[in-house]
Structures are given as C-alpha cells and as structure tokens.
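Heads up, one of the protein chains got dropped from this complex, but the rest are sitting where they should.
Chains: A and B, in written order; residue numbering restarts at 1 for each.
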Amino acid sequence: MWKFIIRRLLITFPQLVFLSVLVFIMAQMMPGDALTGLIDPTITAEALDLQRERLGLNNPWYIQYADWVSGLVQGDLGQSFRFKMDVTALISERVMNTILLSAVSLIFTYIIAIPLGIVSGRYNDSPLDSVITGYSYLGFATPIFIFALVMLWIFGFQLGWFPTSGSVAPGLESGTMEYYISKLYHALLPGLSIALISVVSTIQYLRSEIVDTKQKDFIVTARAKGASENRVYNKHIFRNSILPIAAFFGWEITSLISGTVFVESVFSYPGMGLLFLESIMQRDFSVVTSLVLLFGAASILGALLSDIILSIVDPRIRIK
Amino acid sequence: MSFLEVKDLQVYFPIKGGIFNRTVDYIKAVDGVSFELEQGKTYGLVGESGSGKSTTGRAIIGLEEVTSGQIFFEGKDITDKKAKNKNFRKDVQMIFQDPYSSLNPRKRVLDIVAEPLRNFEKLSKQEEKKRVQELLDIVNVSTDSIYKYPHEFSGGQRQRIGVARAIALKPKLIIADEPVSALDVSVQAQVLNFLQEIQKELNLTYLFISHDLGVVKHMCDNISIMYKGRYVEQGSTKDIFENPQHIYTKRLIAAIPDIDPKNRDKQFKFRQEVAKEYRESYDTYFDGDGLAFGLQSISNTHKVALPEKG
Partner (left out) sequence: MTNELLKIKNLTTSFRIGDEYYAAVDDVSLTLNKNEVLGIVGESGSGKSALAFSIMRLHTRAKIEGEISLNNRNIVEMSKSKLNKIRGDEMAMIFQDPLTALNPLMPIGRQIEETLFLHNKRLGQQGRKKRVIELINLVGIPRAERVYEQFPHELSGGMRQRIIIAIAIANDPELLIADEPTTALDVTIQAQILDLIRELKEKIHAGIILITHDLGVVAEMADRVAVMYAGQIVEIATVERLFENPLHPYTRSLLNSVPTEGQDRLHVIQGVVPSLKNLPRTGCRFAERIPWVDASYHEENPTLHEVESGHFVRCTCHKHFYFLDKKEEQENVVS
C-alpha cells in the first residue's frame, strides 16, 4: 500500500507542475499585465517601461515563470487591482467560507444519497426505485443555478426560514458561539441546494454498484450459509458497494467546485466561487488565475485522495 | 528440414514493482523449450494452468514476444516479428478456447469467415460468398446462415465457425489452444471428429494445446508434458501413457478420473501411491528451484527431463 501511495504522490507532483504551467500561460495570454490596472493613465511610456524592467516583466518567460512559482510557494499570488490588496489575503478570507459550504453540502449529499441509493439498488425496478431514478433524471437535467434560485425564492424569501445572502449575520464577534452558529446557518440553504442536485450521480452510482454486487457469486455463497436477506445486504452487498463510493469521495470535491461557483453567486455567499465570477466580470486577472490554480489543485488533490482512500479500504490493493 | 522447429524458446514476462514501477524480476512463462513437428501429424502440448503451454503456442504464431531462442518454419527463421511474412501468416492459424469471445459479436458470419480471405486474396463479392459457403459446408454449419451473427449459434457451431475462419486460407499448421475446453461432451466430440476429418483432407499439422489428457490421448500422435515453463517429458502417445517416466507425468495420468466405476478403489490406491512417490522422489525429478531438468533421450521417440548422469 505504501508503495502505491508514494507512487501516486509522485504522479501528483508533475500534475501540479503541469497545472501551474497552464495557468501561467493563461495569465500571460490575458490582456495587460500586472501594471495595467495599477498605474496612473497619464504616465509616460518610458517610465512604464522602466517599471516593467524593474518588476522583471521583460525577462524571458522561464525566468518569469520561476519568479511566479517562487512567489506562489511563499504564498504570494500577486495583487488584486480591484480590491487593492494581496490576492493571498483576499482569497484566504473566502476559502474558509467555501470549505464550510462544501463540507455542509458533502454531508447533505451523503445523508441523502446513501439511503436513497441503497433503497434504489436493493429494490431495483420497484415503484420506489422508479421514483428515485426519476428524481435522479430530473437532477441531471436541472441546471444548478436555476434550482438554487428556486430554493432561495421559496425558503429564503417566501418562507423566510433561511438568510438570503452573506456568510454570517452582521455585528457578531468572530470567535463567539453565535458567530459560528450563524456561519453554519448561512451555509445550510446553499449547501442543501448543491447537495440536492449533485446527489443524483452518487445515488445512481451506488445503485448500479449494488445491483451489480447483488448478482455476484459470493452473495449466493452468503445466502447458502443461511444469512438473512438483511445480513446479506449489510455485511456483503452494502460493504462491497460502498467501497467505490468511498473512492468517489475525492471526485465529489471536484464536482462541488462547479457547484459552489454558481450557488455562491445566487446566494451572494462570499466564497471563492462568487469571487471567481466577480473577478472575471471585473477583469481582475490576478485573482482569476489564482483561483483557477486553486480549483485545479483541489481537483488534483481530490483525485489523489480518492486513490489513497481506495488503496486503504480495498485489500486487493492494500496487500501487495 | 523439419516442418516446424522450436529451439530453446524462452518467453519471459517482466514483473513490475517498486516505486518507479521498474522491472524487478521475470516470470519465466516459457523457459527453454525445444521441439520439432512433422507435417501432417498432431502434437499434444499438455500442462496445467501456468505451465506455459498457451504462451508457447502464442509465441510461435507471434502473439507473444520471444525473449530468446529460435523458431523455424519450413526451414526459415521466423522468430522475429518482421520475419513473419504474409506466407507465414497464411500458413499458420490459431483456434482459440472460447468460442463465445473469439468471434466479433457485431460481425456477420460471412464477414468473420471472409476476413482472412479479404486480407490475403482478392476475390469478388460473389467468389467470396461462394468460398465462405464452401467453408461453412466443410465445418457442417448451414450455408444459409452466412448473414447471421455469432450469438445466434450454439457453442459447438461457434467453435466450428472459428475453425472455418482458421482453414479459410488452407493453412499448413493450426495451433489449437484448448479448442474444446469450453464445450459440452457431446459438442466436444463433434469438434474433435471434425478436426480429424479436415486434417486428412488438408494434410494439416496440429499443435493441440490442452489440459485434458483424455482428449489429447484421443487426438495426438505425440505428446509433450509441460510444467512451469519447461518440458518434463516428450514422446509418442504410447510412450507417455504406457511408459511414463517422469513423476509429474505419472501424477497427471493418475489424476484422470477412470470412467469405469469398478476401477474406483484401484484408481484411488494408484493415485495415493503416485502421490507418495511424488513426495518421496521430488528431489530426483526437480532441481532446487522446483523446475524440471533438461530432456534426456531414453529411446528414439521418448525424452524425459532427468538430471544429467555423472
């Protein structure tokens, strides 16, 4: 197992490097450079050039890349021209919000998906399964931002059960109990909105795993031992079906990212997604590239996490 | 000049390991095998799973990379993949074990059987159809089924369609890898009879790879027994069955269930005796790595893997 994990880590490294190169190229291709937004429009071309030279913007690309990466490693992602602050500081404020939102929606996803997937898989082709599968198709077909809007309108504005914007009620002191409860409260509705849509792939995945496992020979062996249907399901089918789901966990993170981008903007939830959309609108490129880098890194690490989980839970990989 | 000659054939598969997935060791699937085939005869290659029997067959036809050794077909060295020219690919054909998976399910029988013809001969549509019908006639599959798909046939019929494809180009050598293992007894009989018939008609040579000694005994003039990549014994069918020398051969023969229930106790005792002999004389027949020794001739036709004397 350790060999597998180390080998997997070694693959991750070049993936991250490749991602950084891609993002770097993207940043280079964007109109303007780090100075464009900062400078006084009346400055002369010569002075500008001088500044460029001083900041290393005229250096060959590989030196620029090396500078950029060394900045990256030290946590320097450049300056946001809109907020006139370090991107790192700007993002770190939002990252915690998005992580909270993601965690909430992940928890909802599993709370909903596992029972529904089990019922759907165990009683496949029953009316109940048809209802669940029907919901899945609906979920696949519904764009998340429209669904989020509907949720916001019903539960936020009409029923008034949940706050309609922000990540925390204003005026609360950071660190107090009320503050954290308010944070969680703000994340509930957007988290649920993401979960209700993103849950469908997990349901269908679990369902097909269960239907598949049900027909395996070792299930017949279990029945022949005299195990009751419930025991067969709990000890053999469910356990063997949940394994790929556990591995799916890392990928779930990737799909969450796309979810948060839209849902945060619908709920005006100050996370990375909202920041990302706003920065694109405002052409705040240093923020955009930083966020793309972060999202990309999260996906790569998610995949890594999936494989590591799989290697831990599956004895066929673990014992080698 | 022999028809097919295999000289010290080795086929090694690398075992990957370590953090960088480098080759750390080799599985010696075929580890120094030599034999010669005469035209028109049937040669049995017997062994259990992992013995390297299939790999040997696949290496001859070019489906496995040869690690070292040489293969001559009609006097020409065809060891190298590039040396396996059009003629060779026409003259040597293979029949596979599983008639369910060796035929493309999306192709019609006509296309399956005609495929080698299309590769090697330029025939008009009419000629091609005629040839396919002739071939299906030979293998006893109804000729009006040329537009059907493989799933519409029974296992035996599918295997015969596989044979029709193999003989389409009038090959000289057919390598049959467990051709009847997936079939029921009565269907197996059909395919075996049929293989014998076309052998006479086309003067075919068979390399018949199987784990079933009963079938091999019925089909073959000559038998080789393989164990862990090496030959342990080689001889005429009579040599092998009436005068087995190597303990592994004896053990294989003893393992065949006797079809006469009256011999039950006799067979059971015999098997126990052989098992005892196997345990006691293991070191006489296998080297320190549990592998067979080199072959020594004990008669004109009969070779056994024994340690060199002296």
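Here, a contact is a pair of C-beta atoms (placed from the backbone, for glycine too) under 8 Å apart; a residue touches a chain by one contact, two chains touch by 3 or more.
Since the model is a prediction, treat every value here as computed from it, not as a measurement.
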Per the whole complex, from A:P14, A:P60 or A:P315 the residue touching the absent chain is A:P315
Full-complex touch with the removed chain, picking from B:K90, B:K107, B:K148 or B:H218, is B:H218
Out of B:P105, B:P261 or B:G288, only one touches the absent chain, namely B:P261
Interface residues of chain A toward the undisplayed chain are 216-218, 220-229, 231, 235-236, 239-240, 243, 314-316, 319
Interface residues of chain B toward the undisplayed chain are 48-49, 154-157, 184-190, 192-193, 196, 211-215, 217-219, 251-252, 254-262, 264, 267-268, 271
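One rule holds in what follows: only the chains that are shown with their structure count from here on.
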In whole angstrom, the CA-centroid distance of chain A from chain B equals 55
